[in-house]
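Attaching a single structure in structure tokens format; questions to follow.
Note that one protein chain is taken out, while the other chains of the complex remain in position.
By letter and in written order, the chains are A, B and C; residue numbering begins at 1 in each of them.
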Amino acid sequence: TYAAEHSLNKHQVERYSRHLLLNSFGLTAQEKLCSSSVLIVGCGGLGSPAALYLAACGVGTLGLMDHDSVDASNLHRQVIHTEERVGTSKAQSGRKACEALNSLIKIRVHEEALSANIALSIIGQYDMVLDCSDNAPTRYLISDACVVTGKPLVSAAAVGTDGQLTVYNYGEDGPCYRCLFPKPPAPENCSRCSDAGVLGVVPGIMGALQALEAIKIASGKGDVLNKRMLVFDALSGKFMTVKLRSKRAGCAACGEHPTLSMSSLPEFDYKAFTGQEAQDGPPVPLQLIPSSERL
Amino acid sequence: TYAAEHSLNKHQVERYSRHLLLNSFGLTAQEKLCSSSVLIVGCGGLGSPAALYLAACGVGTLGLMDHDSVDASNLHRQVIHTEERVGTSKAQSGRKACEALNSLIKIRVHEEALSANIALSIIGQYDMVLDCSDNAPTRYLISDACVVTGKPLVSAAAVGTDGQLTVYNYGEDGPCYRCLFPKPPAPENCSRCSDAGVLGVVPGIMGALQALEAIKIASGKGDVLNKRMLVFDALSGKFMTVKLRSKRAGCAACGEHPTLSMSSLPEFDYKAFTGQEAQDGPPVPLQLIPSSERL
Amino acid sequence: MKLTVEFSGGLELLFGGKKNIALDVIFKNKAVMSELLVWMRDNLVTERPDLFMKSETVRPGILVLINEADWELCGTLDAELKEGDNVVFISTLHGG
Partner (left out) sequence: MKLTVEFSGGLELLFGGKKNIALDVIFKNKAVMSELLVWMRDNLVTERPDLFMKSETVRPGILVLINEADWELCGTLDAELKEGDNVVFISTLHGG
């Protein structure tokens, strides 16, 4: 049913037939998807659905990066892992889930933390990056490395019952993470799932939405969420799309006279800049709400 | 760290710690979740993420219903299945995925199609139902059976790049499916994923949102999406929440003088009513858009 | 009267693939939904008008929203329209 001049083999045509049937997607979009490469930094709550849906849809090369190992308290939201794989590498566990789902794609595993030293060489190998990390220093590093290497960045976050999603460093004048947040928040304002808690399905929803943005970028279909942020309030069930600024002329990463470059980024001290280690955040001030006022 | 008077064992406290930490969720909500039972009808594109996230979050009893078996063309979106399980029962395949993720919950498998004969006795065993089915007669049957047995129904659908989500038969005067659609559409207006195609991640997003609504209903936290419908356009990335009618007084299922009841529902001919078999829909008129006008 | 109409769930296929259309409608009698439907059928539908309307109203399976609220809340066919109103037509989906 398809013309001879396309790059999909018969397994791919069968596997992706529901995409090929789709008027608004079709053969060319699927071919682009099958030849794209995507790096997922963080195989946790966001990375789980993002990896599953990107593996399923046929991204050519999927990179899974995480230095951590699976803990039982992860399994309420990190659905790519299993009880059997508790204690093993999250990146390897993610690979097993994605391989079982789709052996037609190539999966690469990076079992290390993203550091300024290695960021450019790893991110340079992919067409785009998904920030599924869980801490401020890593978020700044990923954004800076994407700007320096010229890669679009699909960034999501979830804490408690709130979620956020946007695409950085995309299009003519799309902003980067530093354009929005030139100064990092103080460590006590950076809540983490492990401290503040998170309703497990919230990163599930946000990570699936990240996969969608990656698919749109890779396939060239649809309007990418750059210069816009999707803000989700799970308890009220409300999504709000807000309009963001363009690139900031004075941005240290993507501005007119950037101080970050291929040569300076590996030297940049993200720990000193954010006041936080990538590996462990401060406890969140849980005492703020007395239990009598809880929802 | 938790008072002695609660019903969670130490494995549950460890597993669900990120929910227990959460100010807006906490112990009582988790206890309610752990004692709830949810039936998922359809282990496909919507049922896959719904089952994974409901299993992960600790729903007490999860029912997985599907009469179909896994096909390779399902795997681009039905991420609960694997290549190894192609040809096997979808409900059993779903059970394997959920069991591997969370052995603390009870999983029940229903490897049969939902028919008017068995609907009341099966749905009667659960606290609520997720409609993850793929055809009009099954959607009417599930809604009617939920009205007759008094169960809330979390209903989602996805075709192409569009998604819809609402909660039927919930609250004082929440409508049912028949209140909104008293007359079924003609068969040629009922497009299915197998005919019209579907971007795989779209049911992924909608199914995760279904799990969230189920969690809100079971836990008593947050505003449930009844009398509202969430409409998602994946290509533009836009969510719209629309306000729906209340119960319709003349509704055949939930109105003031219903014709459907415990005794009459099993006799109702859903095939004749919708003009469609639950198992196979008509081909969609794909010729509507010439390829030159495709997005 | 300037109105915007939107289509979802595949209905855009009947309107040249457009999801949003800005209209300037001259109503013959009253600015009500029943007249808008007929105007749309006669002036806007590009394919298969029978997949949009059946007798005097939208075909079964279409949800109509006026300013993001179900038209059942404002009178269905008799609902009055005013300058700037947004009318959305959503075809209910069955797939999953």
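Points worth noting:
Note that in this section contacts are C-beta pairs under 8 Å (C-beta built on N, C-alpha and C of every residue); 3 or more make two chains touch, one makes a residue touch a chain.
All values reported here derive from a predicted model rather than from experimental measurement.
With respect to the full assembly, the chain omitted from this view is in touch with A. Screening A:63, A:94, A:160 or A:237 against the full complex identifies A:160 as the residue touching the chain left out. Of the listed residues A:135, A:149 or A:226, the one in contact with the hidden chain in the full complex is A:135.
Subunit A residues in contact with the hidden partner, per the touch definition given at the top, are 42, 44-47, 131-136, 139, 156-160, 162-164, 180-186, 188-193, 196, 198, 203, 207, 229, 231, 233, 236, 240-245, 248, 281, 285, 288-289, 293-295.
Methods note: only the chains that are shown with their structure count from here on.
Legend note: the chain whose CA centroid lies nearest the centroid of all displayed protein CA atoms is B.
Rounded to whole angstrom, the centroid-to-centroid distance between subunit B and subunit C, based on C-alpha atoms, equals 28 Å.
With each centre defined as the average position of its C-alpha atoms, the distance from subunit A to subunit C rounds to 39 Å.
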